[in-house]
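Attaching a single structure in structure tokens format; questions to follow.
Missing here is one protein chain; the remaining ones are kept as they sit in the complex.
Note that the chains take the letters A and B in the order they are written out, and that residue 1 is the start of every chain.
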Amino acid sequence: MEELIKNLGLVINATLIATPPLLYAALGSTFSERSGVVNIGIEGMMTIGAFVGAAVAHFTSNAWLAFLCGGLVGALFGLIHAIACISFGADQTISGTAINFLAPGVAIFVCKSLFEQSSNTPPLDTVQKLPKLFNGVFEVGSFWNNVLNTYVATYLAFIAVAVVWFIFYKTRFGMHLRAVGEHPKACETQGINVFRTRYIAVIASGFLAGLGGAYVTLCTVSQFRPEVIVGQGFIAIAAVIFGKFTPHGAMAACLLFGLCNGLKVLLGSGNIISPNLISMIPYVVTIITLVLFVGKSRVPAASGKPYLKQK
Amino acid sequence: MEKTSHIDPNVVAVQMTDIVKKFGNFVANDHINLTVYKGEVHAILGENGAGKSTLMNILYGLYKPTSGSISIFGSPVHIENPRHAIELGIGMVHQHFMLVEPFTVTENIILGMEPTKGMTVDIKKARRKVLELSERYGMHVDPDAKIEDISVGMQQRVEILKVLYRGANILILDEPTASLTPQEIEELINIIHNLTADGKTVLLITHKLKEIKASADRCTIIRQGKYINTVDVEAVSEHDLASMMVGRDVQFVVDKKPIKPGEVIIDIQDLHARDYRGVEVLKGLNLQVRRGEIVGLAGVDGNGQTELVEILTGLRKGESGKVIIGGKDLFNADAHTLFDNGVSSIPADRQKHGLVLEYSVAYNLVLQNYEKPPFSKRGILKKDAIYKHAAELIGKFDIRGAEGGTKEVGKLSGGNQQKVIIAREVTNDKDLLIAVNPTRGLDVGAIEFVHRYIVEQRNKNKAVLLVSFELDEIMSLSDRIEVIYSGNIVGSVPGDQADEKVLGLMMAGGTKNETKEQS
Partner (left out) sequence: MKQKNNHNDKTTRNIVKNTTQGLIHQNAPYTIIAILFGFLVGGIFLWSAGFSPVEAYAKLFSSVFSRPKYLIWSVIYATPLVFTGLSVAFSYKMGVFNIGAEGQFVVGSLAALCVGILVDAPPVLHVILCMLAAAAAGMLWSFVVAVLRVRFGINEVLSFIMFNWIAFYLSNYVINTEIIHKVGGGEASKDIRESARILLPQSVQNIFKSDKANYGILLAIIAAVAIWFILTKTTLGYRVQAVGLNPHASKYGGINSNKTMYIAMSLSGALAALGGAVQLMGNSMRISQFAGQEGFGFQGITVALIASSHPIGCIFAGLFYGAMKYGGSKLNLIDAPTEIVDIIMGTIVLFIAISHIFRYLVTRRLKNKEDK
């Protein structure tokens, strides 16, 4: 029995570490998608967020500043995507793909320039990383320590879900955001600035993706390596679709996918099930869900179409 | 129905003076004057392309007049854009609604002008205001229902509430009864009544005579961009209105030898269809076309012609009915099957449906036939044959600018593009040719050309169904004219006995019997 509880604690712990990067990125993706702009560049934005987070933490030893900077650089790439897609009407998928080349490219380039040709940043000391809550309160290895003594940024991620939910469903901006993704022309005729709303949404998506990436280097891995994100940006996008483009749905999906990642870590070297097969689960599950619930995953009606202003 | 007028003849709500609007060389509004009193229900009557929508779009700030002036409640104004129009108290309810489907009624109404309580949207307050407005004017809406779940009638009321919520005093309703059931139309007329009782002014853009008679105080008739008359609705008959709407000299005379029509090529029985909103657009339509005859389908746009043609060409699925061609019921057959069974068409939108603009003239000329010999063999295109065919047709049909068939068809002029389509369909030589607005946007020379070939098909003993908004065209070409109104055929007249006034009446919902009574 004790063994079971202990394992449960470990599983929860692993899940709570794996979920937040997905969750931040997924929340970002919901902003963009709901406003009608497809953003597959989330992966690239996470990567550069991860790098900037690690680099700033290394130089300033201020983890929260590093976290913020990770978000800001993500926002910068969000701005690039916004300019290309909203003002220039570029194909959103192509633009996103370009960012997935550019952002990691810039990240590693700068990394090599700053850190003597290494594409990894130096590992961070615990002091330089983001803090944990309840540190030292519980006995190491106990159930409660595993469950509650996790990073503050993890708690923040879940609080962010509530904040995003509030913005979407209770504020003016949220209403405009959702309307713009459904029927931009109706919004324009009722005086809403479609371009401005979409710009804010896409920049926000970049910011949150950057935070998600920074979380990885500032909490989980303590170091930037080129493959530190590998696919998490795309899992976040899958989570958003799986969660029907809502913040709470995304949260549930991210927890599920985070659980998969957590299990992967726990099951170790793949004696029971290959970690590769576990890694496939989020993707397979998303496809199956889409097939089974055809037509029920309501994509924003104006998604993917550039809005052409009337003269 | 008792109709009380709420006109305040001392206050002129809208004065449009000497309005001229040109689009390039095309004069859409030619010195039009409009005077609308406060509290009035004023109808603007005209056919397609008459200029009534343009005029109202100018009032709503979507267009700027080329010349002329506008006054609202006595103050001269230059209406810059719809936002400005809304500030002036002018609200427009478009024919095609602009509603966010997954949002509620309340959310749609307040969108862009949401009341707030601190950081949040005060939905309760909004809801209250919506209910208040709806009760005041007798408009039943469910404030919490989602747009995708409510009827078209309620959706229209939401659109009206949208403009009222923004403080509109002058409401422009563009073809408001287009998709309503008779019950809903009555409800709408009541609402209009309540609005004017409260001092609001209503402008009604329409072509439907019954509704004008039932709801409007006065009516301004516009024809081919020109102002015809403004009348007191009480004092005129539907017949008079129809006369004014269509009356003009027939312009085109086509040489047609009399032919006795042969067997029935296509027999449409009890055809029902719905549009994307679930509104019935074809309500049991019956129509036949025989060999050696041109049947002209007359009607104002929006009465079901578009959907009918789409079903006959395999671009849309109908709900029920029979479409019998050559003894086979081909109801809901696909485009390919219909083509193989003898149906070809000159589509309404030549650039969208008829041509691949980036393809060469030659390639477009074989659009339905590229897979058949001699144009291809075992999957390989036979370019020689394709270009030879093109050269023939270019010569025969005088298609200009085609450069031996190699020129991109998108670079040809409108008239020549239409010639490509005509050349192709005439050569396809199917038993039934459906021509939809075949001379739209063409100059006189091209029009004559198109008419010549349509008549030639008929002379070759083929069947032709001509669908057009140009009454002249219908009248000069058809052997038999069928009038479509609100999803049904409401009248049938032999071509040589056609009277545009009678036709106009039928197109606007009146009946032949009425004419006889009034004369």
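Here, a contact is a pair of C-beta atoms (placed from the backbone, for glycine too) under 8 Å apart; a residue touches a chain by one contact, two chains touch by 3 or more.
Keep in mind the model is a prediction, meaning the values are calculated, not measured.
The residue touching the chain not shown here, chosen from A:V11, A:A98, A:A252 or A:A301, is A:A98. The missing chain, though absent from the display, is touched by one residue of A:L10, A:L65, A:L79 or A:V110; that residue is A:V110.
Of the candidate positions A:M1, A:V127, A:V140 or A:V291, contact with the unshown chain belongs to A:V291. The residue from A:F143, A:Y199, A:F234 or A:Y307 that touches the chain not shown here is A:F234. Mapped onto subunit B, the interface with the missing chain covers residues 313-315, 334-336, 339, 345, 347, 352-360, 363, 367-368, 370-371, 376, 379-381, 383-384, 387-388, 391, 403-408.
Contact between subunit A and the unshown chain involves residues 38, 40, 80, 84, 88-91, 93-95, 97-106, 108-110, 112-113, 117, 226-227, 230-231, 234-235, 237-238, 241, 270, 274, 276-277, 279-280, 283-284, 286-287, 290-291, 294-295, 299.
One rule holds in what follows: only the chains that are shown with their structure count from here on.
Those residues of subunit A that touch subunit B in the complex are listed here as 170-172, 175-176, 178-179, 182-183, 185-187, 189-192, 298, 301. Note for the complex: subunit B touches subunit A at residues 82-83, 86, 98-103, 107, 111-114, 116, 119-121, 162.
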